[in-house]
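For reference, the structure discussed in these notes is given below.
With one protein chain removed, the remaining protein chains of the complex are shown where they sit.
Then we have subunit A:
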Amino acid sequence: MLGKLDWSAIPFDQPIPLIAGAIVLVAILAVLIWVVVKGHLPYLWHEWITSVDHKRIGVMYILLASVMLLRGGSDAIMMRVQQAIAYQSNGFLPPEHYNQIFSAHGTIMIFFVAMPFVIGLMNLIVPLQLGVRDVAFPTLNSVGFWLTATGALLVNLSLVIGEFARTGWLAFPPLSGLSYSPGVGVDYYAWSLQISGVGTLVAGINLVTTVLKLRTKGMNYLRMPMFCWTTLASNLLIVAAFPILTATLAMLLLDRYLGFHFFTNEAGGNVMMFMNLIWAWGHPEVYILVLPAFGIFSEVVSTFSGKALFGYRSMVLATMAICVISFMVWLHHFFTMGAGPDVNAIFGIASMIIAVPTGVKIYNWLFTMYGGRIRFATPMLWAVGFMVTFIIGGLTGVLVAVPPADFMLHNSMFLVAHFHNVIIGGVLFGAFAGFEYWFPKAFGFRLDERWGKLAFWFTFLGFYVTFLPLYIAGMLGMTRRLQHYDVAAWRPWMFIAAFGMLILSIGVICQIMQLVVSIRNREALRDRTGDPWDGRSLEWATSSPPPVFNFAFHPDVRGEDAYWDMKSRAQQQSLEHEAPEYQDIEMPRNSPTGFICAFFATIMGFALIWHIWWMVILGGIGAFATFVVFAWRDHDEYVIPAAEVARIDRVNLEERRSLVSMAGAL
């Protein structure tokens, strides 16, 4: 009846996951009860859960990423503490639990923190920057988000029901095969990634189509803000690379469920094929994550330097070059595994070449700052911190791109330090910069600068104190994923790294404090103009938060830096649209399709993991029926009457006029 599921699935003998699970459960229950008692449920359902508004979906993506960041971060703290105390002892985490933690940490940080964070920011901002009212496929967008949430839910479920994979974040066979991992851990891993992978692919298709097909009047490709370009490149990579991941995991699942032999050691299987395919997805994946971050930094650096982006066209070229070259370097993840000198040399050279367009970008940001009036607001701090950190990470990356050096450093703590250096310094700093920069746009009030700067400095310092020692430990020969060790020379560095983790955690607490303080002082921090940073692109041309239709009129773009251009013209002439003629606006209707689909996908995923076949069929039928009901809908749009548009827009226009006249008086 319940497949492999019985009471032994609950880890009663392991206090840590049980207590953590209980706390999370109580917290979720408390929030749910609070929501129901306060009567917020209809609001949540109509305004958020069923919303197909790209801004709302973007915010929900970022919320999911933030919550999962705390989960992945707690895993990180446990690992650092374990390695600090596990010198000639077993530490406080038994090996099988430690293995689950490092696997969960990697999986969560990449798939459920970095991915939703950047996809959320792209969703939130790209349609605004393009000057359009919505994304290309609003309901599909909602489906994509909820499927990602399903994946996150399944990963967290493994904490209390069953176990998670003990195989590392990419689950290499034969370790992840049935003979070495007979439990449900790898199945949790694979099914949550399959389901959230569909969500990511859907988001990618949606954003590519949005950038290619929906742009406002005059928004040529070479007038798009840099963030739109990097969004295009990143989502092209999603569309091209994620099917490889899906196919690879599908083959692994066939091996595990139906006795196939794609990646087994017997019957003609080849484990190296998994290695090859997973990295053919895995390397584009890191550029999927970091390209949007590059876009965010481009926006931030240019806004806070008060200058147009230096070398816009070279930046576009560099972005698209990275987009293509990222598909030519994947073997550098397994230089040591026997491909031989010819193959290694070519892939080593390609890996060094991809550093060139990245270097072009760094110089462009530096030259954008050069001669500018730089304001060191919090987003700009993250951007500058990124440049310093990312250069160090990039240099160590070029070092490990040299095959002979890689033979020394492969799978060492040096490598761990390198990829944290680029992912934290690149993606996470970018996500935080974007968060600070666009928060006023999303919610209508700025974030507290004092706590923001504290958060930056603690995170920045904490990062170096945590990860520079790992470089040294790697040089001293420490390999990654060690549950305990006997080498005295490594120990001091593990202590320092654990101390760094403490500083990093203070940074995270500062960030939470910043949110709390800002929400409390939101009236004082209110952004009435819609343009708190003196911005340059179109998202600042509408109010904060933007109305559901984003723009009452489609902005008319006449050059790069569209909004900057409009502002400079508006100061000379009177404002355009003196008595604008408002028109009815059609917007897509809310739809619970995404939520219901994800509900059934969760049931199906859980049933697949536990081999509960009747439930698999039930979930599958449910998800398909939801799709059919949506496909047969009659009305999918509603009309906002012109009078309502006028009422909303006039408020914004008044604020803006007073701003421009004030600037004129100065």
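Quick note on the criterion: a residue touches a chain if its C-beta (ideal position, glycine included) is under 8 Å from a C-beta of that chain, and two chains touch if they have at least 3 such contacts; residues count from 1.
In the analysis below, contacts and distances are computed from a predicted model.
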Going by UniProt, what is the name of the one chain that was not included in the view, given "Cytochrome bo(3) ubiquinol oxidase subunit 4", "Tetrathionate reductase subunit B", "Sugar ABC transporter permease" or "Acyl-CoA dehydrogenase"? "Cytochrome bo(3) ubiquinol oxidase subunit 4"
Quick one: which of A:Val81, A:Leu254, A:Ala339 or A:Val548 touches the chain that's been left out? A:Ala339
Consider the whole complex, including the chain that is not shown, and state which of A:Ile49, A:Leu254 or A:Met272 touches that chain. A:Met272
Determine which one of A:Val24, A:Leu178 or A:Met328 touches the chain that has been left out. A:Met328
Among A:Val67, A:Leu214, A:Ala308 or A:Leu461, exactly one should touch the missing chain; which is it? A:Leu214
Tell me which stretches of subunit A touch the chain missing from the display. 132-134, 212-214, 216-217, 236, 240, 244, 270, 272-273, 276-277, 280, 324, 327-328, 330-331, 337-340, 342-343, 554, 586, 588, 637
